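Next up is a structure, given as structure tokens.
Just one protein chain is left out here, and the rest sit where they should.
Labels run A and B following the written order; every chain starts at residue 1.
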Amino acid sequence: MTARFILPLIAGSTLLMASQAFGADDTTLERGAYLARAGDCVACHTTEDGKDFAGGLAIESPFGTIYSTNISPDKDHGIGNYTEAEFAAALRDGKRADGANLYPAMPYPSYAKLTDDDVHALYVYFMDGVEPVADSAPETDLSFPFNQRWGITAWNWLFADADTFTPNTSADPLIERGRYLVEGLGHCGSCHTPRGFAEQEKTLDDSDDSYLSGADLNDWWAPSLRGGDGGDGRGVEGWSAHEIAEYLKTGRNAHATVGGEMTSVVAHSTSHLTDTDLTGIALYLKSLSANPAGENATTPDQRRTASEKTAAHLTAAKDLSDGERLYLDNCSACHLNDGKGAERVFPAIDGNSLANADNPTGLIHTILAGATPPATPTIPAQLPMPGFGWRLSDEEVATLATFVRSAWGNDGGAVTAEQVGKVRDTLKPSPLNRAPDANGRLNHDDRDPK
Amino acid sequence: MAKQQPRVDAVIVGLGWTGSIMGMELTEAGLNVLALERGADRTNEDFAYPKPADELEYGIRHTMMQKPKQAAVTIRRDLNERALPQRKLGAFLPGDGVGGAGAHWTGVLIRPTPTDLQLKSFADQAFGKGVLQDDMQIQDFGVTWDELEPHFTFFEKVCGQSGTTGNLNGEIQPGGDPFEGPRSEPYPLPALQDTQNTEMFDKAAKQLGYHPFPNPSANVSRAWTNPYGMQLGPCNYCGFCSRYGCLNYSKASPQTCILNALKQRSNFAYRTNANVTRVELAPDGKTATGVTYIDEHGEEVFQPADMVVLASYALNNVRLMLNSGIGAPYDPVARTGVVGRNYAYQIGGGIHMYFDDIEFNPFATAGATGRMFNDFSPGNFDSAQYGFIGGAKMHSSQASGTPIKTPLPKTAPKWGQGYKDALRKHYGHHMKLSMTGSVMSYRSNMLDLDPTWKDPYGMPLLRMTFDWKQNEHRLSAFMRDRLREIADVLKPDYRDESFNLEGSHFKVTSYVSTHNVGGAAMGTDPSTSAINRYLQSWDVHNVFVPGGNAFPQNFQANPTDLIGALTYWSAKKIREEYLKNPGPLMAQS
């Protein structure tokens, strides 16, 4: 297979065909391409309009803006001169070929788990399957002390784990495959494991119960992925392994539709994984005991009763609070009075992790800016949620969000207009939060010939 | 010298339902396919809640419809009248932009009956000589129910058709249409919920011995994921359906049902604001070499292609054939030629009823809510004794409660305090009984090129010659009497009616129907059809013309299901035979 052929597959979602056809006697290069999907390399190493793997994406970090690098095989601008050993050191140890440390925005603490075989396949892919791009990505320029790359050595010593993955031979091999993907290439913990004082993930594997137990990303709540029993029954805990796999494959299932940064993860990475790998991931997540229910946690029965009460009140449509009225005027068309939405199409708000998160920023952002699910190879449909920033004032969004967070079985806290205002300030114009044109012009009508 | 684009395997003119279907089928066959759409791009984002809920823009100003500026039709009622351009839209509302009329249709997705497809054979057998008008030129479609059935079934899954099955493999099912042709599978989804008027109509119709059933609907009753992985949300009865994009993504359209899946394919591309003016032919006139279009900068571009699919609106497909010299133009005097022949339409009529004490909440509705009965479709009753052929779908559909279109009794004041009082009194207290009738084809109902008026690119406009004929007047009178009987059962406080009866002529000024069909009819005889039974031009074998243009006359229901099924039927033949051995798929014996 030539590089020419591989590239369109990466650019488009036709990779489905490649992954479906994936079998034992496929080439190392194809396996490398698949693993690059699993690692979602493209997410950080490609800009919105840029060429694949040419780098240059600005990544906000607590230390400042970090620019991803060109990892195409261009000899001057990319990694074309890397030996396989240098490539492996970058992946697993965060060491550049010149010996300098990479910033840990690169998830090398996770990639450290990669087997030699997989590193080799990735190397073959990046050298032979990726088009070289002769563009330099912008240099990362952090302020002191974060511009001192040597400091990362100490960080690495403290927090990074250099061991490659060792499968537990007594465990189900499918679950072990899932664990390998989750801990390693999937680097799920980067977002879903809470971080410690030095922005390190508290744990890089399931040896600790904080692993994948959910994390506040400041602008978004990355929910717990611990899907076993023992919690309050919400979130992934209430999903079957099949439903988890379906979510990763299609971006939606009977309970939820993907939102926030995870949209891109599903689009670029998980929707291209084989059903077997997705099942492995799902079974592994179901093997992790759930976060224990808090003292004030509600029971499913209590939540069900509360849900029915809200639904009945909204349907009767009498003596409504402002929040209820705002819900009926803006949300119920899709999410319906029972807050359950429609399976696989409109996500439920009742029990939604974003609606119940301690930090309401993600919910506010979704109300203001809207959201579009990813077009995945198996579910290319995109039924976007409009933004309501043009329609609702800060006070109204706060009232609405407060209602949504307390309605049905939800128990998130109140939201203030100030919180909404802060999120509003970050919005960019997009077709989804555009006000209707009084002359009915649609998004593309500006180009109509006169 | 026109700019030239790189050659493609197939070029599709128009990206509505038929263009999208052909796009899926031909890309699946491995072809590089390019679609050219003369309107703007349209995606689900354009229809995000609550933007479509603007009656003035979409319901009244027709913002989503074709712009007469770009493509007017001139109209006359008979061969001797001077045709005049329809300067603003009125009687019919073709779509514009990606999705075409499929983005703003009502969403009634109903099959014809097996008899409708073979109407000429039926007429020959059931009507004695001299019963029917002698200028009628009805024909069989050239394709049978059994041939099309799998394609109806698939298209209905693409659309998430909602309804109640009436005939499953020959077994009559309770609650459905006992007159429907045998379905191989039940409706994909259950029927929509009933509105107040639906319940009343159902009861009255049953009392009179009819067999009402829920309107077959492409407004989906439940969330639906179709065979392409495309999704529809459950209809929430928002009341903005016909003429509007769907704000709940509940109405089957190219956008909701096909386009994202198609756009994912690397061998598909489309260009918008690309107005195809003609199909270019090789010197021998037997094959097309591609199409010429005007791009968004007003430049003329030649797009070479091995195959051309005319997938624009029925009227424009005919115009493109005429402007390109594909097939012999129809001459109604010499009765020769085929392109422009057998243009037909649809006839409507109804009784408005007002009930002072019943609250209909007319805003809570979908385009396709309601019930109908088929007791008066051809073959289900003896129309020969009334001197007409054809039939009507009898229904009560509550299309919308949008206020500008509020119907008021004819006697109500049109303005002043009396108007305001009437608005207040009657809004929400109205229901309608309707008939949607078939229209036969006739010698002088036809399409050709207008000798006077041109479009902005210098191409002649299409000229339509059309009027209601005696057969349709008789049909209207018969159906009116039946609807009156239903109204008598329901006993409204006030009623008025409008039907096209003897002496009435076609008017372009108010809406009639956007079921303009025929003009490039399909068939098995090249002397009476412009395209063969696989929708392939008899004369230029690499031109296919899917669309309502293929109907040799109209039947009494909505055309979209048949258009979709015919397109899949044509695509199957293209994939299985034509691509292996390009040439005429039927011999011109």
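Quick note on the criterion: a residue touches a chain if its C-beta (ideal position, glycine included) is under 8 Å from a C-beta of that chain, and two chains touch if they have at least 3 such contacts.
Note that in this section contacts and distances are computed from a predicted model.
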Among "Chemotaxis protein CheW", "Gluconate 2-dehydrogenase subunit 3 family protein", "Sugar ABC transporter permease" or "Transmembrane protein", find the name that the UniProt record gives to the complex chain excluded from display. "Gluconate 2-dehydrogenase subunit 3 family protein"
What shown chains does the left-out chain touch? A, B
Candidates B:Glu25, B:Asp54 or B:Asp539 - the one touching the absent chain: B:Asp54
Which candidate, B:Arg7, B:Lys206 or B:Lys572, sits in contact with the chain we can't see? B:Arg7
Just checking the interface: what residues of chain B touch the absent partner chain? 5-9, 32-34, 41, 49-51, 53-56, 60-63, 67-69, 72, 75-77, 81-88, 90, 193-196, 199, 234-240, 247-248, 260, 263-272, 358-361, 363-365, 369, 401-404, 406, 414-417, 419-421, 423-424, 427-428, 452-454, 456, 505-509
Where chain A meets the left-out chain, the residues are 11-13, 48-49, 58, 60, 218-220, 259-261, 263-264, 267-268, 314-318, 320, 325, 328-330, 332-333, 336-337, 361, 365, 368-369, 371-372, 374-375, 382, 387-394, 396, 423-430, 433, 435-436, 438-439
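The working rule: only the chains that are shown with their structure count from here on.
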When centres are defined as mean Cα positions, the distance from chain A to chain B in whole Å is 44
Touching residues (chain side chain A, partner chain B) in the complex: 8, 12-14, 250, 332-334, 336, 342-346, 370, 372, 375-386, 431-432, 436, 438-445, 447-449
Under the stated contact criterion, what part of chain B meets chain A in this complex? 39-46, 48-51, 54, 56-58, 61, 63-64, 70, 97, 222-223, 225, 228-234, 236, 238, 247-249, 256, 260-261, 263-266, 272-273, 296, 298
